[in-house]
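Encoded as structure tokens, the structure appears first; notes follow it.
What you see is the complex with one protein chain gone and the rest in place.
Order of writing sets the chain letters: A, B and C. Residues in each chain are counted from 1.
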Amino acid sequence: MSMAPLQQLLAEFADRRGWGPYHVPKNLAMALAGEAGELVAEFQWLTPEESARVMRDPEAADAVRMEMADVFSYLLRLADVLDVDLERALREKVARNEYRFPAPQSPTLER
Amino acid sequence: MSMAPLQQLLAEFADRRGWGPYHVPKNLAMALAGEAGELVAEFQWLTPEESARVMRDPEAADAVRMEMADVFSYLLRLADVLDVDLERALREKVARNEYRFPAPQSPTLER
Amino acid sequence: MSMAPLQQLLAEFADRRGWGPYHVPKNLAMALAGEAGELVAEFQWLTPEESARVMRDPEAADAVRMEMADVFSYLLRLADVLDVDLERALREKVARNEYRFPAPQSPTLER
Partner (left out) sequence: MSMAPLQQLLAEFADRRGWGPYHVPKNLAMALAGEAGELVAEFQWLTPEESARVMRDPEAADAVRMEMADVFSYLLRLADVLDVDLERALREKVARNEYRFPAPQSPTLER
């Protein structure tokens, strides 16, 4: 899996608009936080049960998908600008969490 | 590009710990917002210029990578639970933004 | 009601540590977002019903109070630095919201 094509798409989108100089890590982290705020707002008045059915409402579903796309965009831009390999970082974090939160042994392994 | 292997890794991690019932969209959106807050905090006292050099400091670089991994994890989990195709949503958002923010014509195209 | 004494306390706290130059609005808004992320994280795995009982658990209650204090601190600092009167801004926002979200007529007024 490579994020590079999406990152190139976003870099070109920004470059053609002269937005490159604004896309420093500090600003991109702020933009990501702003979009995460918009995403959480989509769910704020829903019960957990309603939130599980949110995609059945076409208008809400579109809003949720587009807010998730915004979060993803800024995460990809930030990774691009900082030269972070997101997949590798994620696998590394999961490995650390395996250690922090040991899973109970499965029944098979317990024997 | 497919997010499915990473999403399966995260789903299994959660399932083995019995976390599945907690991973409703409302809660995952909150967790994502929380991690976005931790990520933005890494940059809050840096100047924009310092933020562009953040990866030169090994300790800060590790913190930034791990916070980005956390954001990515919850975004992938949310996409999995809501059955949202993140790449497709991103391309759709970019297409809408092409319309909302028209790029100036390139010199070549202007001729 | 005046926020001035609390704002003076916070300004002096920052000044004595030489933090003044870091407390520009951009940075304070980031710090506030970071603390809001920590606050939302306190509630992320709780059901709405459990969240209503959160103060019965002394450890969770302390964490929630201290995160709220952090959010309040940065909001007060930001208001101080920008010379915003928080109470006046709040009353103005409520007035605008009265217009945006008209309340149903009370039984008395309907007659």
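As a convention for this text, contacts are C-beta pairs under 8 Å (C-beta built on N, C-alpha and C of every residue); 3 or more make two chains touch, one makes a residue touch a chain.
Keep in mind that this is a model prediction, so the values were computed, not measured.
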| item | value |
| --- | --- |
| Visible chains that the absent chain touches, using the contact criterion stated earlier | A, B, C |
| Touching residue (missing chain; options A:36, A:54 or A:89) | A:36 |
| Hidden partner interface residues of chain B, rising order | 26, 29-30, 33-34, 37, 40, 47-48 |
| Contact set of chain A toward the excluded chain (per top definition) | 22, 27, 30-31, 33-38, 40-41, 43-45 |
| Chain not shown, touching residues in chain C | 1-3, 5-6, 9-10, 13, 16-17, 24-27, 29-30, 32-33, 36-37, 39-40, 42-43, 46-49, 51-52, 54-55, 64-66, 68-73, 75-76, 78-79, 81-84, 86-87, 89-94, 96-98, 101, 103-104, 106 |
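Assume only the chains that are shown with their structure count from here on.
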| item | value |
| --- | --- |
| Superposition of chain A upon chain C: rotation angle, C-alpha, nearest 5 degrees | 180 |
| Chain copies touching (chain B, chain C) - same or different residues, decided at half shared | same |
| Centre distance in Å when chain B and chain C are each reduced to the mean of their C-alpha atoms | 26 |
| Residues of chain B engaged with two or more neighbouring chains | 27, 30, 33, 36-37, 40, 43 |
